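Removed from the display is one protein chain of the complex; every other protein chain stays in position.
Letters A, B, C, D and E mark the chains as written, and numbering starts fresh at 1 in each.
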Amino acid sequence: MKINAGDTAWVLVAAALVLFMTPGLSLFYGGMVRAKNLLAMLMQNFVCMGIVTVLWVVVGYSLVFGRAGDGGLLGDFAFVGMKGLANTSIGTIPALAFVSFQLTFAVITPALITGAIADRMRFGAWVWFVVTWSLLVYSPVAHWVFAGGWLAARGALDFAGGTVVHVNAGAAALPLVLMLGRRKGWPHEPMPPHSLPLTLLGTGILWFGWFGFNAGSALAANGIAAQAFLNTFVAAAAGMLGWLAVERIKGGHATTLGAASGAVAGLVAITPCAGYVGGLAPVAIGAIAGGVCFLAIALKFKYGYDDALDVVAVHLVGGILGSILLGLFADASVNPRGADGVLYGGGWGLFGEQVLAVVVVFVFSFVVSGAIALVLDRVMRDGIRVSDDDEAIGLDLTMHSETAYAHERT
Amino acid sequence: MKINAGDTAWVLVAAALVLFMTPGLSLFYGGMVRAKNLLAMLMQNFVCMGIVTVLWVVVGYSLVFGRAGDGGLLGDFAFVGMKGLANTSIGTIPALAFVSFQLTFAVITPALITGAIADRMRFGAWVWFVVTWSLLVYSPVAHWVFAGGWLAARGALDFAGGTVVHVNAGAAALPLVLMLGRRKGWPHEPMPPHSLPLTLLGTGILWFGWFGFNAGSALAANGIAAQAFLNTFVAAAAGMLGWLAVERIKGGHATTLGAASGAVAGLVAITPCAGYVGGLAPVAIGAIAGGVCFLAIALKFKYGYDDALDVVAVHLVGGILGSILLGLFADASVNPRGADGVLYGGGWGLFGEQVLAVVVVFVFSFVVSGAIALVLDRVMRDGIRVSDDDEAIGLDLTMHSETAYAHERT
Amino acid sequence: MKINAGDTAWVLVAAALVLFMTPGLSLFYGGMVRAKNLLAMLMQNFVCMGIVTVLWVVVGYSLVFGRAGDGGLLGDFAFVGMKGLANTSIGTIPALAFVSFQLTFAVITPALITGAIADRMRFGAWVWFVVTWSLLVYSPVAHWVFAGGWLAARGALDFAGGTVVHVNAGAAALPLVLMLGRRKGWPHEPMPPHSLPLTLLGTGILWFGWFGFNAGSALAANGIAAQAFLNTFVAAAAGMLGWLAVERIKGGHATTLGAASGAVAGLVAITPCAGYVGGLAPVAIGAIAGGVCFLAIALKFKYGYDDALDVVAVHLVGGILGSILLGLFADASVNPRGADGVLYGGGWGLFGEQVLAVVVVFVFSFVVSGAIALVLDRVMRDGIRVSDDDEAIGLDLTMHSETAYAHERT
Amino acid sequence: MTKGESVKLIVGIIKPFKLDDVKEALKDLGVQGVTVSAVQGFGRQRGHTEVYRGSEYTIDFVPKVRIEVMVDDADVTRVVDRILETARTGKIGDGKVWVLAVEEMWRIRTGESGPDAL
Amino acid sequence: MTKGESVKLIVGIIKPFKLDDVKEALKDLGVQGVTVSAVQGFGRQRGHTEVYRGSEYTIDFVPKVRIEVMVDDADVTRVVDRILETARTGKIGDGKVWVLAVEEMWRIRTGESGPDAL
Partner (left out) sequence: MTKGESVKLIVGIIKPFKLDDVKEALKDLGVQGVTVSAVQGFGRQRGHTEVYRGSEYTIDFVPKVRIEVMVDDADVTRVVDRILETARTGKIGDGKVWVLAVEEMWRIRTGESGPDAL
């Protein structure tokens, strides 16, 4: 098909927006950790931008999008080193625009995990985890869902990554958290955010970038993109209000961090739905996600796992919610490539596929991520967790020989 | 009309850019308040992104753009809940792209007011103010000017919101400031900005986003958009230089905050003019705005109203200036849908309409906003102002149970 | 040619992205200086956005793009005050979109210099330096390379400003650094970054904006833009990894600042190459730049010049590297308007032109910038360097009567 | 201020927002200098509660300001009284004042010692 | 706590992460208040090294916490012992404790003086 400049412009911008989300995410998380671990958090995120990108052009893209549409399990090596892609097109856009756009997803997915493992994972271990995880977990899952692999072929819908990105990252976080163990002092010692303005700035960047994430997934500047754009906008808003409402009712206060977290919860939940629902559905999806994700935080206290910045409650729970609610709210009149959910007369077929996709991605990611962590912990000389002393001093100094803030005397 | 992908791409991007302005604004303002009120400021802005968005898709959009072009006073309920908008177009773009773009204006307009009321308004009161104001003030004014209502029908020009956004917000700020009263200690006690880097970061985001605000208002990626883009760029620059020059001459110093404030003043003033003027007009408009807005700060000391972060001096005065200067500088050769101002041989007709529009919007917004504030102050149990103790402790802790910065010891 | 909305959308967005880089750069640098000089750093950057912009529409654009394609030395006054540009087009985009896009390059180039002169140049002297430098150095160099002047006519390639922006700014920094002299205490007294999170935020913004810088330079939303986009992405990543690897090997630590610096080094080096290379070339170019720029920092200690934030090591060395590596890696099959480098069978012709362009730009910029600084130092009452007392107190207070941070007690 | 034999060090822990008043009062009395630092106090006055994603936690420490004033022996009572007066709000947490004996003191600039160094 | 004649000021320089333990221990002992500030210490304990674009530099100072506790004369030993006990890790850098004689002290809120002011 001929390249359309408008579609190309939109996808390139969307790719830039999504890339910007990773620094945004690092600030969102960074504001929540203690100052002594801030740089380590930023670094764990930025290094994903380095590692995954190089891997992607070398082999990752090919593993995901080789044999696209085969209904299968994994791509191949057809596009290794970007072979044969220059000056070709995919749909109405240059193939390399598609490569860049998809790359941003591959970057941010492992970055999401950093919130769970905050303050105690060795930098070297994280580097090797990202390398391995990217190839062994992200590549197959993305093939199944984004590249016409087996889950997509069965009919599961995922507009922009509810399963591939959020369930996947959330499910990977869990075994890491369990294997790393709790931060010293958790849960009795309070570990309040060291700088909420950083977190709010990160939220602004995430919201901004998420337009590219969701509406860019239309891969064209058309009505579907506009629908996805608006849904994203509305779900973020409704997520914020939902979280604040429940927080206010249960604890008496509507917090700034609550507003930020709720918006992100809404954005997570709308991700799989963005181009498949319409009308006021995003209000419902966002509000439900805001409220439920807030309540889901209690799980970590109940079960005693130290998911430091609530990746499970926000990304895993939010991703599951969005993927499954799509089985209810999907509306084929909005997007003929979608389907009708339960509420739009489509019956329980789609719903079933959504549940299946969630379960499959959860189990696969949990198991393989856990295995990777286990192997790394054995293989690496010092294991994956920092020493107690290093943890007490802080990762910035012990991992990177740096201090985040040095507002000096003179 | 058929959807044009290029125009759609541009309007979607523009909508994302304008949405990003609200977090940017919150940082711009947030840097200027004292640290104990920072989160409250951020929250007052972020909550606009939550409330106005949900209101907009439910009813707000319909109130503004229902009966568009009727030369009338208010829209209707035709588009409640986004009814009938999916997969339709407005001009060359999807209707929902237009909905999203316009939504961002509805979000940021009340957010602008937060600078005036800083440090002393109860969060609950602000929430209800935003809900009511959005429906009772923003909706009609936007209908009059942006949706072919009576002011537009008479021939008033407002490319991107000089009256709808800036005069409107500035005029609403004034009665709130008068009713809330002064911050404890003002004006004798200095209340210097707690973090100018935040303010400068906010300025960068605002300038960046304003390209979407103004050039996006062309609703197409064409020559008018390019003209609006360049005018925006130049007026911001000239505003900065104008402010710095006057500041330097009067006080001996060119300050960083002056550079930031001047750029914003230039951006405000060019807003109504952006697609209607050309050549070096933006230099003149920006520079005048920079200088005059700086001088307008003196008003609050003269008349004793505590407009904390100078919303009146920058947005009200800047918005009035821009709207009226358009009566001089408008040049129909730049944009045939515009008109000729006094300097381009168009006589005083346009100028008169501009003055009328400014007066009408000012009076309407001032009166209705004041009435809303009055009613809220009566109806709400604790009124709209925080207690003296809460003000002394700071709003972050008393409204949101949070502290902005906790750079801990360990 | 008819205006293409898609291309226009892309170039407008790209212009916005590049404009955003200057605030981003100010934070990148600002985080690295001591807190007492932060605002002065931000201000030196923001004021470029003011000064250069106004100069550009008045005369700068005309000096660069007047007589475009003449193979000559400088433009003319044909477009003074934007004369005759409204509603015309250049290629497939409105002329004013091109004007805005090119303006952003003219803004950021002098801004890059601020990193070298940090902490000791008088604000007034900087203002006059920017005015003069913009006209006397930037205009001719940009004409030679970007406007079909003599270097372009000979066949030198520079996709997005390896010579015009980076070599040019780096070469200008050197005489300034030599004339200003060292910061008091350098090199024996450590002057660590006061806030690395600011620097990382700046890095995120720079990376984001650089997509506009490089891919926007295609001036269309097409396959070349996509190639340039991906190359930019990959070189940044490889630059990060290259820097971290060498840093780790030599010093034992992979630092956050190293990740940020390496990414910027990769971005600098890919700038001239972005639309002319393909495949895995950006991995090589980025990784080489990351490693070599890190090693180049040692030069300032060896030769004793206080290039405060390593503008020479990153921009001069990175710009030279990129421009010359293009002579090896250029691949005409990627972009027919490019050429083949040594590795693609094009022989040493291009390589020679690249070396020539680098040498010419370096010498010209070094000499004229030095002359400007010399004259300013003579002509200005207090010279170009602040007094010892002012330096000790800090530039924020002494130049701008402001303090960056005032986290108050109450 | 009077000129006695020896120098005393008065230390006060006060509420931060009282600092300006105390400083002005001491200026009025003719005190030549004060040294101030930000401290955290723990005492009868309760700290506050913050909320973080649904969890409440208590901050025990309350921000206070510590002032040090060197005065001539003969002025101690006057200065202490004035601090007690201006720093008082009557609510819990107003703080403490105490006096220490200084064995010797010097002004760095001139090397003067004893009350002359004040 | 006992009620003696005079008041002493106990000052301690401790490791920051020990603050909570010390605070709780003092609370248990019945001490009514503590004033705390963030300080930098220099001593036998080495500082650390940071890296900045390839250059290493040494930070000599180590973050410490300074606590001030006013107690009745009669309680000094008990309180000091408790601080010594809870602040100890046995590793270099644990810090110091010292006692100063207070000539007089007041509670600002009430004007009470001497041990009553505690």
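Please note the rule applied: a contact is a pair of C-beta atoms (placed from the backbone, for glycine too) under 8 Å apart; a residue touches a chain by one contact, two chains touch by 3 or more.
All of these numbers come straight from a predicted model, not from anything done at the bench.
Only one of D:I10, D:V62 or D:L100 touches the absent chain when the whole complex is considered: D:L100. Residue in contact with the omitted chain (choice from B:T22, B:T109 or B:S261): B:S261.
Across the entire complex, the residue among E:V7, E:L26, E:V51 or E:V97 in touch with the chain not shown is E:V97. Interface with the hidden chain, as seen from chain C, comprises residues 189, 392, 397, 400-403. Residues of chain B in contact with the chain left out of this view: 190, 192-193, 247, 250-251, 253, 255, 257-258, 261, 294, 297-298, 301, 310. Taking the complete complex into account, residues 8, 12-14, 37-44, 60-61, 64, 66, 80, 83-84, 87-101 of chain E touch the chain not shown.
Note that only the chains that are shown with their structure count from here on.
Between C-E and the choices B-D, A-D or A-E, the pair with more than half the same contact pairs by residue number is A-D.
For the pair chain D and chain E, the distance between C-alpha centroids works out to 18 Å. Contact with two or more other chains is made by residues 17, 38, 50-52, 56 of chain D.
Shown for chain C are the residues that touch two or more other chains, namely 4-7, 9-10, 13, 192-193, 195, 201, 205, 221, 253, 255, 257, 405, 410.
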